[in-house]
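Heads up, one of the protein chains got dropped from this complex, but the rest are sitting where they should.
Per-chain residue numbering starts at 1, and chain names A, B and C are given in the order in which the chains are listed.
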Amino acid sequence: MSAADLQDFLAREFPDISALGIIVERVDEQTITLRLPAESAMIRPGGTISGPTMFSLADVTVWLLILAQIGPVALAVTTSVGMNFFRKPPPGDLVAEGEVLKLGARLAVGHVRLHAEGSRELVADASITYSIPPRG
Amino acid sequence: MSAADLQDFLAREFPDISALGIIVERVDEQTITLRLPAESAMIRPGGTISGPTMFSLADVTVWLLILAQIGPVALAVTTSVGMNFFRKPPPGDLVAEGEVLKLGARLAVGHVRLHAEGSRELVADASITYSIPPRG
Amino acid sequence: MSAADLQDFLAREFPDISALGIIVERVDEQTITLRLPAESAMIRPGGTISGPTMFSLADVTVWLLILAQIGPVALAVTTSVGMNFFRKPPPGDLVAEGEVLKLGARLAVGHVRLHAEGSRELVADASITYSIPPRG
Partner (left out) sequence: MSAADLQDFLAREFPDISALGIIVERVDEQTITLRLPAESAMIRPGGTISGPTMFSLADVTVWLLILAQIGPVALAVTTSVGMNFFRKPPPGDLVAEGEVLKLGARLAVGHVRLHAEGSRELVADASITYSIPPRG
């Protein structure tokens, strides 16, 4: 699936998340980049981004990255998340860069880094595991 | 701080979260119980509860538990979360039971279990670490 | 499997670990208690216990707990570990108390708490996930 395919899939299957303004910038076989624009409703006045918002962004990043590899298996579910919060996100767009760590028949694991646009300092990172349903 | 104190603190400092209908049921020196009523706006039609919603509930549970011990230090920040998702939450109220694992001068760690009202089967659990700002 | 069965299984299949002196004290359908005696070769002179030793103890605790439920499936493998270290273990026996969080067809998750004999203060805790091989 291409970045445009993933954007369409998100809009169709998860209109709530799509409405937040998340942009799928690019995807390849191992990595993906998403962007949460500063104008998103997920970002509170003053520019602060809550922990749950960063969790949502990290989760959708790895989820789309997995789907990009295995196709639109809408039922892949998150089984575990390990997430670190390093610093308050500065104002501006928040960028999520995801990477496949493992893509197995039953489990897929991805790692995602969140940083502000134009900064290399990490705001947060997460390691997320998905269970892939048996395919018949 | 008592359960009523925590409920007031939440309403005053975090009206967004408070508006979701989270109820602080009880608290003591080691444990706390919160409830997310089935009528909450956090719960989607059909009764499904999203991962980020469960993350939010777990986070606020441990955060209030820590505050109950050390007083209303609004600046305690989440530094890491390890969370497992075990099964889809059944319809109905979601109950969060938190427990202090460590309360140090610089770090506090709590564990929280989420289950449906009336069921002992875990829906999710999380281990959450907070950094406590130096007190002067 | 009973505590004695588990102890035998450990001695037969994992003589290295068994030789460390780990004792399976009790087990039931949800919980297990192991003990690492202060005389164990895993405990260094002076009574200090290394992080990897605590990791090993936590891992074998949850692994035996899962086996107690599903039988001696020697191939169950650890897929992830989230572990917190709270304080230096005091001298003396180290006790590990494990609890089943989820026992599914494909994944099993357990939580384990480590504390010194006679103390309720936690030394460490861990949440450990095992992949269960398909049974035919």
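In the analysis below, a residue touches a chain if its C-beta (ideal position, glycine included) is under 8 Å from a C-beta of that chain, and two chains touch if they have at least 3 such contacts.
Since the model is a prediction, treat every value here as computed from it, not as a measurement.
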item: Sole residue of A:1, A:23, A:70 or A:122 that reaches the chain not shown, by the stated touch rule; value: A:122
item: Options B:31, B:69 or B:131, residue touching the unrepresented chain; value: B:131
item: Residues in subunit C touching the chain absent from view; value: 51-53, 55-56, 59, 77-85
item: Contact footprint on subunit A, counting only the chain that is left out; value: 82, 84, 86-87, 101-102, 104, 109, 111, 122, 125, 127, 129
item: Residues of subunit B in contact with the chain not shown; value: 79-80, 82, 106-107, 129, 131
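In this text, only the chains that are shown with their structure count from here on.
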item: Most distant chain from subunit B, judged by the mean position of its C-alpha atoms; value: C
item: Self-contact between copies subunit A and subunit C, residue sets same or different by half; value: same
item: For subunit A paired with subunit B, centre-to-centre distance based on mean C-alpha positions, whole Å; value: 24
item: Centroid distance [mean C-alpha coordinates] between subunit C and subunit B, Å; value: 28
item: Residues of subunit C whose C-beta touches two or more other chains; value: 82, 129
